[in-house]
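Every protein chain except one is present and positioned as in the full complex.
Let's look at chain A:
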Amino acid sequence: MLVAIALFVVVMGLVLLLVERAKRLPSWAVAAAFLLPTVAMILFGLVWPAIDTIRASFYDRNGQNFVGADNYVQAFTQNEFQIVLRNTAVWVVVVPIVATFIGLVYAVLVDRTRFEKFAKTLVFLPMAISMVGASIIWRFVYEYRPVLENVPAEFQPAQIGLMNQLLVWLGLEPQQFLLSPPLNSFFLIVVMIWIQAGFAMTVLSAAIKAIPDDIVEAARLDGLGGLRMFRFITVPSIRPALVVVVTTIAMGTLKVFDIVRTMTGGNFETSVVANEFYRQSFVQRNTGMGAALAVILFVLVIPIVAYNVRQLRRAEEIR
């Protein structure tokens, strides 16, 4: 760590010194002097590890023997990995759509009401909680205590989970929410939505406020209101913001790891790619498989990033 900091100081000092000394340098040289350290760091810190990971994904568990595409074949054919990929697909479809939808509706509903600030704070708060913290909170919400047959009331365990207490009050049986697939994955997804809806709401609310008043006014004069206003004016006007929100949440969702690891540890068919990658690489010490999963994750993110960049560029052009 100290070495890295010292290195940074030395390099930057050198660059500044050179720039100071030679005022007559052509501008490309100055630019290069500033760019080179950055490029070097990206190469060593990002590009090289990426290439090394791709290389490792074609090797066996210790990275000693070349096995070709075996790891990938295994990832796509073996039952346990298929479950992992299926779960990741469900996560990445459900979370961005639902979180953005909730954020959008909420932003529209509270827009310019008396309680706007308070209502927004309420939804935004979960954003401030770490994923692990949120998972622990929700694990308590889902906590299960059975209703035991033939056991006197004083020995019946008391429900400590909010959800199961609600069920009991409604006269229903308490459930083990995190145990039975495939529903348990959705109960984990709820946690991610709970965290991300606040982010969607904040960005979209700002975008809604940026819609020029005259457009809204003109639409209203034309007789638009309620749902139709939302459908034909609000949504098209904030389209770039919507795209950014959906893609950002999708990228975050692909990387989700903390929630699964904290709440179920990937058991009960709830594992996702990022969690399985960690398990394979560091717990089971199968570096080849871990690398293959990391590459799959990387490949999955690329189209989303590309789409995001294209949309941003198009938005710039319009402006």
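Basically, a contact is a pair of C-beta atoms (placed from the backbone, for glycine too) under 8 Å apart; a residue touches a chain by one contact, two chains touch by 3 or more; residues count from 1.
Here, contacts and distances are computed from a predicted model.
J.: Looking at what's absent rather than what's present, what does UniProt name the missing chain, "2Fe-2S ferredoxin", "Nitrite reductase", "Alpha-glucoside ABC transporter substrate-binding protein" or "Peptide/nickel transport system permease protein"?
T.: Result for the unshown chain: "Alpha-glucoside ABC transporter substrate-binding protein".
J.: Pick from A:G13, A:G45, A:G225 or A:G265: which residue touches the chain that isn't shown?
T.: Residue touching the chain left out of view: A:G265.
J.: If the hidden chain were put back, which of A:V132, A:L172 or A:V283 would touch it?
T.: Of the listed residues, the one touching the omitted chain is A:V283.
J.: At which residues does chain A meet the chain that is not included here?
T.: These residues of chain A touch the chain that is not shown: 61-62, 78-80, 144-146, 148-152, 155, 157, 176, 178-181, 261, 265-269, 279, 282-286.
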